[in-house]
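Missing here is one protein chain; the remaining ones are kept as they sit in the complex.
Labels run A, B, C and D following the written order; every chain starts at residue 1.
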Amino acid sequence: MRSLGTAHYRAAVIITDRRAWLNQLVMIRGTSLSVSWKRMLVATVTATAVTLAQVYFEVFDTNLTPLPFTLIGLALSIFLGFRNTTSYDRFWEGRKLWGRMVNVSRSFTRQLLTLIGPQAQTSTRAPAPEEVAELARVRRELVYGQIAYVHAFRQHLRGQHDPDEYLNLLPDALAGTLEAELNRPLAISQWLGDRLRALYDRGWVHPLHLSVLEGSLTEITAVQGACERIKSTPIPYSYTVLMHRIVAVYCLGLPFGIVSTVGMLTPVVVAIVAYAFYGLDAVGTEIEDPFGTDPNDLPLSTLSRMIEINLRQRLGEGELPPVLEPVDGILQ
Amino acid sequence: MRSLGTAHYRAAVIITDRRAWLNQLVMIRGTSLSVSWKRMLVATVTATAVTLAQVYFEVFDTNLTPLPFTLIGLALSIFLGFRNTTSYDRFWEGRKLWGRMVNVSRSFTRQLLTLIGPQAQTSTRAPAPEEVAELARVRRELVYGQIAYVHAFRQHLRGQHDPDEYLNLLPDALAGTLEAELNRPLAISQWLGDRLRALYDRGWVHPLHLSVLEGSLTEITAVQGACERIKSTPIPYSYTVLMHRIVAVYCLGLPFGIVSTVGMLTPVVVAIVAYAFYGLDAVGTEIEDPFGTDPNDLPLSTLSRMIEINLRQRLGEGELPPVLEPVDGILQ
Amino acid sequence: MRSLGTAHYRAAVIITDRRAWLNQLVMIRGTSLSVSWKRMLVATVTATAVTLAQVYFEVFDTNLTPLPFTLIGLALSIFLGFRNTTSYDRFWEGRKLWGRMVNVSRSFTRQLLTLIGPQAQTSTRAPAPEEVAELARVRRELVYGQIAYVHAFRQHLRGQHDPDEYLNLLPDALAGTLEAELNRPLAISQWLGDRLRALYDRGWVHPLHLSVLEGSLTEITAVQGACERIKSTPIPYSYTVLMHRIVAVYCLGLPFGIVSTVGMLTPVVVAIVAYAFYGLDAVGTEIEDPFGTDPNDLPLSTLSRMIEINLRQRLGEGELPPVLEPVDGILQ
Amino acid sequence: MRSLGTAHYRAAVIITDRRAWLNQLVMIRGTSLSVSWKRMLVATVTATAVTLAQVYFEVFDTNLTPLPFTLIGLALSIFLGFRNTTSYDRFWEGRKLWGRMVNVSRSFTRQLLTLIGPQAQTSTRAPAPEEVAELARVRRELVYGQIAYVHAFRQHLRGQHDPDEYLNLLPDALAGTLEAELNRPLAISQWLGDRLRALYDRGWVHPLHLSVLEGSLTEITAVQGACERIKSTPIPYSYTVLMHRIVAVYCLGLPFGIVSTVGMLTPVVVAIVAYAFYGLDAVGTEIEDPFGTDPNDLPLSTLSRMIEINLRQRLGEGELPPVLEPVDGILQ
Partner (left out) sequence: MRSLGTAHYRAAVIITDRRAWLNQLVMIRGTSLSVSWKRMLVATVTATAVTLAQVYFEVFDTNLTPLPFTLIGLALSIFLGFRNTTSYDRFWEGRKLWGRMVNVSRSFTRQLLTLIGPQAQTSTRAPAPEEVAELARVRRELVYGQIAYVHAFRQHLRGQHDPDEYLNLLPDALAGTLEAELNRPLAISQWLGDRLRALYDRGWVHPLHLSVLEGSLTEITAVQGACERIKSTPIPYSYTVLMHRIVAVYCLGLPFGIVSTVGMLTPVVVAIVAYAFYGLDAVGTEIEDPFGTDPNDLPLSTLSRMIEINLRQRLGEGELPPVLEPVDGILQ
């Protein structure tokens, strides 16, 4: 059962009481109906026409049977089950990847705050005050860089372009060259690597810890590449077309097959079947690319903000940006 | 077959003899009936009304057939199978994550007890007695920190707030600032990292072993992030709504479809079918968030306690807190 | 096709010729029949009674149809398929974990034999003879410790307690304190870590190789924790109860549904269906906990023995314990 | 929902508006129809002949029923579902592997640019100008080597041979010997390892960072081996044959089974069923080897080019090769 109290971690975009079972039966917003109602309507109108033609004019002879729909149903169930599983897997892999981004942002920050600094074993134990201040400045610069990376990555993934959100977190030299980059988050992570190298040359990073920090950058790069993979590679087009056609043939042909058995209730039955099949298809289409801004997509803005808050709090900052609240029950 | 004797590892919340096959057929507590009986009742009452109206008054003409339910059944089986698999995967992933928390707590403790200490190869081989005592104190402080982390993390995940359970395990300086933190377990793991850095600066941790210990902290952070991901991201809302609606249409419409075939037994058949489908749905809802406190949720309190006992025993402590026993056959 | 000649690696507990297809049709031992025959009998007797009552006395009116069983069959197939997959996944994960235990035991042994020793680069190249003997003694002590760990872990997992099997492999100091431990294998792995630390302090382990050895201990801890997870967390109780009930309703109700169609053959059909469904359930129950001692459970004794032989042979020992042979075709 | 603006990451080969639902119902190019229309035609012609023979001459007696097709349908659904899942898994694993190739190319480049260079801690802090130039040259040589590797690997995987695409990126000595190699990408990665060893001998790579770079080469080798595995190991031949036969028997026999029920519409029904089953098979065949050049295969050329652009931009180059644009809506 879902307990309360950690609402600021809830990434699902639609916030509602899961137990409100009755409500779910009548609402429309955020459900598949908002997408699939047109196709449902076409199927239902067709079914009504067929039913009226059959009942009042006996247009069709009686050898029409539901048999073909049982046979095609076999292929249909394979397709819809496959579509369902695949789309959800993409959604859930996307969520896992952003979970890894949360994890690596936190771990990388902890590493920046504990692994960087004058090496006690090779230098004096009491660092000078200016060195302490310099160390704090360097650490903040790098953690800010990671926050900027997360925002730039989110925008990159959503095809948005609003650099003001993160440019002020970066040093001017980097901010200036970023506009020309095709892949801005990649450029930021490269800059983080360059900075770490400079600190290594300065003797502030142990050779071994440089490879630990480099490992975190590798993980960040891996998450980015995997998100780009999901975004850029939809389910093969042949599958989608094949499935759409079979669903269409099924729903539009169904009234011919069942009108002699079901009679006047044919439109109702067709409407329900069409709702189920088109709905299944619509949900799959919606979450197939989980990085968009549909109501059921992943709330990347909320996650980015949460990362920013976590990281700033680790820096000891008191003034934190607010947690994003759902708008109309939907998190962005 | 399940052997006896290690009951203190049994994490499943309902303790019973798996072979007591007959008992299972009649018990209610902890089963799906306690959740789904209302919906079952609605469906059964509807079915009874339809049956009586049909048998005594022949309200409905006879062209109602079970055919539509075979057609919708196709979509229904995709949905219920998907729901079933997905919910269980979430449950099992949650269990795996807590299993990793058990593992990393044990490994981290072993590392704290074997990797920390004056470096033999860079100093004298016989450490002073006060150094030995200091070393034991430092190790205990860190292991206690890990125990506190586990309790804080469990409370965080369940949305509970009872810091007294772990504050006395932490040094006062940390305990004082913890209340202001949004994410308390994250703050504790950061503190563990800071302490290790201080020991490193002191020369008690080899640079290489610092990265091993840091690796354990990264694993802890990864487990925490993954648990938060499961908690905060339910199955997409569209799926749940679509499934609930189709199940409802199916169960409420079923009597119309089968009454002419099954006759007076219609309510019985509908009750059984509704029990199966609503039950499947109810079980899925219960374990979808495995970190709650429902009877079938994960016994996080028992696991935390077991971690605490394991870790304290590794410190050589004799007075251990008791293993949690099931209450009414249910572990918390 | 399964080739011959490496029978000592065959972990499956029932040793038989896979191609002996005819034999499989009639044997009982080790098959699901030995568990499920009582339930089958109840269902068949019920079916016989129903059939006789119907055929000779026409007790039931004729509106009983197989329809409800088609509808419930939908839920049943979801449940049984899920049960089947889940139980096998647990079995196979258990096997994989013990496979990893085999791997890590071998690798850890190789590491103990190659990474431990006076460091050539920091000392003289020709170690003294007594140092050579001492090194051999230390290595053997540690490899014996790993063998003892495997036996203790197997007993721990099976809830057995027979310390004589491994106590003589451990130094007396450890053997004396082991009885008081709740988790004996954990205590042994902690002791291995302590020993490695002592060798590190002595200069016989390079700092970097200590972390490699520590990595193997972490893997051992991970395998142990994962096995404990499978053992302690059965499939959620609600699932099991729901499935048992639906199967029972299905099998006991089936004769009422088919007697008017199938007539005198009803008991035969019910017996076959009950055999299939109860058998599927029984197999699932048997391998759900793969660490027990049922005929189809994992042959942990054989695997432990194989690990012991592999490790002793790596130490160069000539007198090896024999490979365990199947008893009545069943490996333990 | 799929957002716009990052089209240069879209790896899917067919670029179209996913929402253009109506269009999908009528297009042919890139869909399964272009492959399976011949078999469909055979099945439909057979069905027409059977129908005419039956309707006009009543050739077949009436005991032909759809029953056998329901029974065989069971095996068919297992086969087609399996085929579907397996082919897609191969496609998606191929895509994941190329995603890892993108990731490791980026990370390896970052490592080349940050880990290589005169070691500050063992030498003077201000490197000589000629050393700076030399360093830039060495880094560019290695990054170019990685770009060449990616192109050579893509050609190797597709069985193409066009070394001019990458030979100018490699030093002459290597380019000269490459022609004789059976596995050119393997030779290039070996050369990268040799170069890194030489830099290590020169003191420009820390021993620890050599193992980090070596780790990236290991990852590259793993990706290559896994791609070769997918390419060289199709689904076992027995499966394919068995499935093709059952589908053929099903589609060619279907008219005999349904003609007495469906009558004149038999050819239509057979055409639709054949379209669904042959289409499912054709899609599976197409994406079973995802590294080919079919319309739905992976756009390896586009991915290689993207890697080249990313890596050159990290070197600070301004003149970049253009992003590959889709030709006739199909990316290569």
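Quick note on the criterion: contacts are C-beta pairs under 8 Å (C-beta built on N, C-alpha and C of every residue); 3 or more make two chains touch, one makes a residue touch a chain.
If you're wondering where the values come from, they're calculated on a predicted model, not measured in any experiment.
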item	value
Contact with the hidden chain (one of D:Ser260, D:Thr285 or D:Ser304)	D:Thr285
Hidden-chain contact residue, picked from the options C:Leu169, C:Ile246 or C:Ile309	C:Ile309
Touch with the omitted chain, as defined above, among D:Arg110, D:Arg139 or D:Lys231	D:Lys231
Interface residues of chain D (partner: the chain not displayed)	39, 61, 63-65, 67-68, 70-72, 74-79, 81-82, 86, 122, 156-161, 181-183, 186-187, 189-190, 193-194, 196-197, 200-203, 207-208, 210-211, 214-215, 217-218, 221-222, 224-226, 228-229, 231-242, 244-246, 248-249, 285-286, 288-289, 291-294, 297
Interface with the undisplayed chain - residues on chain C	1-6, 8-14, 16, 18, 21, 24-25, 27, 30-32, 66, 69-70, 73, 76-77, 80-81, 84-85, 88, 91, 95-96, 99-100, 102-103, 106-107, 110-111, 113-115, 117, 120-121, 125, 206, 208-209, 211-212, 254, 258, 261-265, 269, 272-273, 275-277, 279-280, 282-283, 286-287, 295-296, 298, 309-310, 313-314
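Keep in mind that, in the parts below, only the chains that are shown with their structure count from here on.
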item	value
Interface composition of copies chain B and chain C: same or different, split at half	different
Centroid spacing, where centroids are CA-atom means, of chain A and chain D in whole angstrom	24
Separation of mean Cα positions, chain D and chain B [Å, integer]	38
Chain B, residues touching no fewer than two other chains	70, 76-77, 81, 208, 211, 286
Chains grouped in pairs wherever the two touch, ordered by label	A-B, A-D, B-C
